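Submitted below is the structure of interest, expressed as structure tokens.
Here we show just some of the chains, and they stay where they sit in the whole.
By letter and in written order, the chains are A, B, C and D; residue numbering begins at 1 in each of them.
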Amino acid sequence: MKKEMICAGFGGQGVLTIGKFIAQAAMQEGKEVSWLPSYGPEMRGGTANVSVVVSDTTIASPIVSQADILVALNQPSLDKFGPNVRPGGLIIINTDMCPHGIKREDVVKINAPMSEIAKELGSLRVLNMLAIGVIIGTTGMVSYETIEEDLESFLQAKNPDLLEQNIAAVKRGIMIGNSK
Amino acid sequence: MSKVLMKGNEAVAEAAIRAGCRLYFAYPITPQSELIEYMAKMMPKVGGTFIQAESEVAAINMVYGAAGAGKRVMTSSSSPGISLKMEGISYCAGAQLPAVIVNVQRGGPGLGDIQPAQADYFQATKGGGHGDYRLIVLAPSTVQEFADMAADALDLAYKYRNPVMILSDGMLGQMMEPVEFRPAKTEEEVQELAKQHENWCICPNEDGVNRHHHEINSLEIDPLVLEKHVNNLFVKYAEIEQHEVRCEEYNINGDNEILCVAFGTASRIVKSAINDLKTEGKSVGLIRPITLWPYPYECVARALHKNVRQVYVFELNKGQMLDDVKIAVAGRCDVKFWGKVGGIIFTPGEIKEKLLECF
Amino acid sequence: MPRMTVDPTYCKGCGLCIAACPKKIIRFSDNINAKGYHYAECFNQDSCIACKMCYVTCPDVAITIEK
Amino acid sequence: METIASRPLSLTKTPFHYCPGCLHGVAHRLIAEAVDENGLRNVMTGIAPVGCSVFAYKFFDFDMAEAAHGRAPAVATGIKRARPEMHVFTYQGDGDLAAIGTAEIIHAANRGEHISVFFVNNAIYGMTGGQMAPTTLPEMKTTTSPYGRKVDDMGHPIRMCELMATLVAPYYIERVSLLSPADIIKAKKAVAKAIKYNKEERGFTFVEIISTCPTNWGIDPIKARDWAKDNMLPFFKPNCFRDRGEGVE
């Protein structure tokens, strides 16, 4: 098994964290993983993306040129990485920020108004957790339990009040993922 | 210890501290700043010293001082900052000081950009500074190896009293991979390490009247003395060449039709391409030099099995290690080069394409 | 009559002009520009006194004042 | 209708790449206006530093050079000596000028090079993500002083104007800030004076500009100004340290 994923969006949307949680969980589940962020010019703003590879065997290249999974949180990201998804691959699209979608029929597309849903769940900040939910709901790349565990130990230290909200977001994401 | 997911820049810092590094002097620069920031956070916790120096020049000279005092010490920077250290590195080599320098390479020349590159190979391996000297140069290709090399570099530096450079790049610095750390040295072990060098380093003279007069110095104004000194350095270098060459053989066997040579980040991409070609029944081998100096000339020569009709060097530069491969191959086979520059990392697909052209 | 206009290609929605305006006639637009910022706009040109405080504070030199 | 305020000609059309609310943009505008007002656009050249303002060469619409980190004063010296008919300024951050470039700024000032230096002090390394600068305040947290700047260990913030004022050659040394419209108007005067003296070949002119870095300070642009007013100005007091044109020594 080897899964190559790209998560991309605006700077503040937390795409690096999406990748980190998936990679972390996969590692705990005994997989080989790599996490490679784009790092912009030595200043603020712009877009961000991260390449994550999860594999049963040693990962040679951490660079994802043909992705199995793309999480696109905004239109520029979808435009840029959409064409690099393998035929038969999966694209998770935040329709709120991707008004034009993408014209590809050879891939599975999950469209969801993720920004709206995140706001409903309490804050745009949980957008990334929602995305994680969608990813695991669709691909089963990692188990919900591992994510929950990591979220707990992560937020316990930093901000326990937010735990519930985040868990809810992951769960909601899983539902979206499962439903398609 | 179980594995943790960590950035290369942070992993190498953590590993250095565990290996007994208690002094770190550096100046911020992308893409190595997480390294300095990690040190800023952790050194106070282990009673170590962190100084953000006023410049890279100052940093390497602080390293010169601390290494001269027999303590485990490290600095790091990225390409332009490393250039500024050239005089200081030459001094460390001349004075035989165990300095460890990490270069998280970015695109050059000049200010260039901040994306990963391997364009400082020449500088690291062929004396970017003046004079006849050699650095031991280690080239990691994974975060795990990057971390392990922190300890190895400190050990080698003290074993040979010679500066050691870890030549990584922005990709290895920025990416996260699982790392398993070696056990941390205890405070007693760290103290013990420093004691071992008190026969040459700057340290209190505990014998009272039998004072020692240790000198940390690279000046020998009498040419005959300097000649002897440099010749001694090269006796040491020959010893290092004999004992410390390291390289990885990947898919090397008698069937190889192409022999690739690539190091660090580039080698990972080449491996992907090789795996891919294997499934198509094509045999390509890879020599991955781990020590860039001493260079594994013999490993390359030995891997030139009879079916090899092309040697192919891939680097994230315009062909720098290429020189060393040519020297190793010595005309026995054609040597080709392909690379990308400016901070762009080639893809497995591109490498595969290049390799397929040779079949 | 004075007129203050914000060029959305420059504005980053920092809000410094809003704080600077003595007449409090600047606000964020509901629209966003290409970079995703809610840019500033004058919602009451008639009250503008052309004092240029908004221009003076604007770090992105996005503002033009006419009279 | 007449335009009474708009982008000066000496700025290109390229939007600044700075963070929202970053005052580098204000400093740029002041310089550009002064160049326009002095009619120097055809003979002006600026030296961009390494720092957030590294792309200043894209923003000023006259000849520009990008210098190595800290070396802008040396580059400016080279240009001014090679082309005395040009007017030259450097634009430098606090890391660039007061850390790695300490020697270059002091010696260019000491030689009395006929250049202007605009020194934007935001008490931090903006571009590389918020490390400690020589001007970082005591106890201030940065990514390389995560427990606050401990002055006993990491040194005190350096006051560059005061230090430069110990040299004989500099013709004009002033510290201003950009923390309110009124401050900006004062700063404008200082910048314009430096450029005017530059035009008149009076000698070395140095304007320190107290600024903000909302992003790395982790606060919004308006709070950043307030923080700077409360914390930076008491230590970095706005003042004219020397103005030989007006007899201030």
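Simple rule for what comes next: a contact is a pair of C-beta atoms (placed from the backbone, for glycine too) under 8 Å apart; a residue touches a chain by one contact, two chains touch by 3 or more.
From a predicted model like this one, the values you see are computed outputs, not experimental measurements.
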Per-label copy numbers for the whole complex, where each distinct chain appears once: A x2, B x2, C x2, D x2
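FYI, only the chains that are shown with their structure count from here on.
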CA centroid of subunit A to CA centroid of subunit D, Å: 42
Residues of subunit D touching at least two other chains: 18-19, 54, 127-129
Interfacial residue positions of subunit D with respect to subunit B in the complex: 50, 54, 66, 68-70, 95, 99-100, 102, 125, 127-129, 131-132, 134, 143-147, 154
Subunit D residues within the subunit C interface of the complex: 1-8, 11, 15-16, 18-26, 28-29, 181, 184-185, 220-222
Touching residues (chain side subunit B, partner subunit D) in the complex: 27-30, 33, 36-37, 40-41, 44, 50-52, 54-56, 80, 110-111
